[in-house]
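Okay, structure first, notes after.
With one protein chain withheld, the remaining protein chains of the complex are depicted in position.
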Amino acid sequence: MNHNVRLYVTGGTFDKEYDERTGRLFFKDSHLSEMLALGRSRVPVELRTLMMVDSLEMDHDDRELILNQCRKSETDRIVLTHGTDTMEITARALGEAQIPGKTIVLTGAMIPIAFGSSDGLFNLGAALAFAQSLPPGVYIAMNGRVFNWDNVRKNKDAGQFEELA
Amino acid sequence: MNHNVRLYVTGGTFDKEYDERTGRLFFKDSHLSEMLALGRSRVPVELRTLMMVDSLEMDHDDRELILNQCRKSETDRIVLTHGTDTMEITARALGEAQIPGKTIVLTGAMIPIAFGSSDGLFNLGAALAFAQSLPPGVYIAMNGRVFNWDNVRKNKDAGQFEELA
Amino acid sequence: MNHNVRLYVTGGTFDKEYDERTGRLFFKDSHLSEMLALGRSRVPVELRTLMMVDSLEMDHDDRELILNQCRKSETDRIVLTHGTDTMEITARALGEAQIPGKTIVLTGAMIPIAFGSSDGLFNLGAALAFAQSLPPGVYIAMNGRVFNWDNVRKNKDAGQFEELA
Partner (left out) sequence: MNHNVRLYVTGGTFDKEYDERTGRLFFKDSHLSEMLALGRSRVPVELRTLMMVDSLEMDHDDRELILNQCRKSETDRIVLTHGTDTMEITARALGEAQIPGKTIVLTGAMIPIAFGSSDGLFNLGAALAFAQSLPPGVYIAMNGRVFNWDNVRKNKDAGQFEELA
C-alpha cells in the first residue's frame, strides 16, 4: 500500500516568505523538504520545483508545463503544491487531459508555512495519504477533505474548498 | 468520498504538556480540537477523549474499552490517537477482533504538539485522509505511510514505523 | 528598581497579520498583550493602542499625537512600539521635544510576531528592561542594543540599527 510519490512544487501561499527589507511577502526557496523532515515522512518522495509563483499569475504555458511533467513522470502517484486561488483551474486542466493510470493530488495552504499558524503541514500529510490510497484521477486535498477535479471550488468568502453542487 | 469521522483520543506523546512546577511532562487537555482548527479541517469529526495516558501504562482493560468504543461507534471511519510505544499492540487487539465494516486508523506523534517541531499535525492530516479513503480494516498511519495492523512495528532505534518483514 | 511602565502601541511590523483572503499583510489587533503573557511579564504595564499603522505612513499629526501622549503620561517609564522604517524620525521628534523626567524607549520588529521566527519577543524584553533601568531620555532598543535618539539610524541594507558616526 506504500508507493513512491513525485512531489511537484509550484509556489503558492505554502512557500511565501517575509522580506524584511520591503515588508512584503515573496518567494525564496521551497519549504517542502523541511516540512517532510518535520513530519518525519518516510514516504519515498522525489521533490522537484517546477516554478515559484503566485497562482494568480499562472498562465496557460505554466499549466502546460505542469501537465507535461505529470504526463512524463515515471511515478504514478503525484502531489502538486499550488496556490489556492486558481487550484481548481489547474486541477481542471489536468483532469480534462485524462492522463491514464496516475493519481494526482493538488494541495496548498491558506497561511504561509513561515507563519506559526499555517495549515500547510496538515494539508501535506493529507495530500500524501490521498495520493497513496486513491485510484487514478485528479483530486484537490484541502481542509482534510478530498474533491474530484470536476466538483470543487474555492469559496473565497469562507476561505475553504467545497463541492460545486 | 467524504465521510464523518469519529476521533478517539487516548493520550500519548501527542498531548503531553510541560509542567512548569515540576519540570516534567504531563497530560492536561487534548490538543486535537486546536489541531483540527489549525489544519482548517472541514471533515465532520466527532471528538471523544477515552483516556489520557502514556501508552506504556495502557493495560488490557484500557484496550477493552477502546475496542468496545470502536465496536459501538455508529460512524464507520475512526481515527484513534495513541502513544507510539504500544500502538502496534492496540492495533493488533483491534485487528484480531475483526470489527466488520469499519476503517480504523491509529496515529500518534514522536514529539509533543506543544513543541514547535512536532510531527503531530502532519500525522493527523494523513490519518484523517487514510480513514476516509481506505477500505475497512485496522491501520497505523505514521511517517506519512500506512501499515496493516498485522505487519507493523515501531523501530525504537530509528524512531520510525516499518513493516515486519 | 522596578517601575510601572506605560506601553504605547503604534503598529509596525510587530503587529502585521496575514490576510487569508487577499494574501497580503494587514493590521488587526495588537499582539502586545499575548507577548507580555508569553514572556510571563510581571512588570506593571498599562497598554494603550494609539494607532495601528505602517510607520512609512506616519505623518506629522501622528507624531504630534504620540508626543502629546508621552508628555501627558503620568508614568515616567514609557515603551513605544513602532515600525522600524521611520523609528529614528519619531525618536528625533520626541528627543527634540525635551520631555523632562521621562525614559522613553522605542522598539519594533524586523519580522512580524505572527511569524515563528520573529525577533519581537526578544526586543520587547530588552525594551522593557532598558525602560526600567536607564535615566530619562529618548532611546531606540533594537538588536539587543540601545541607542540615543540623536545617534541612531536604520541601516536598511544590513537590516539593523547602528550609530550615526
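Descriptive notes on the structure:
Note that the chains take the letters A, B and C in the order they are written out, and that residue 1 is the start of every chain.
Simple rule for what comes next: contacts are C-beta pairs under 8 Å (C-beta built on N, C-alpha and C of every residue); 3 or more make two chains touch, one makes a residue touch a chain.
On a predicted model such as this, the values are computed, not experimentally measured, just so you know.
Across the complete structure, the visible chains that the omitted chain touches are B, C.
Taking the whole complex into account, subunit B touches the unshown chain at residues 13, 16, 18, 20-21, 23-25, 54, 85, 110-112, 114-117, 156-157, 159. Interface with the hidden chain, as seen from subunit C, comprises residues 1-2, 35-36, 38-43, 110, 116-119, 121-130, 132-134, 141-148, 159-162.
Here, only the chains that are shown with their structure count from here on.
Viewed as a contact network, the protein chains form an open path, each link joining two chains that touch. A comparison of C-alpha centroids places A closest to the centre of the full protein. Averaging C-alpha coordinates per chain places the centre of subunit A 39 Å away from that of subunit C. Rounded to whole angstrom, the centroid-to-centroid distance between subunit B and subunit C, based on C-alpha atoms, equals 45 Å. The distance from the centre of subunit A to the centre of subunit B, with each centre set as the mean of the Cα atoms, comes to 26 Å. Among the residues of subunit A, those in touch with two or more other chains are 110, 116-117, 159.
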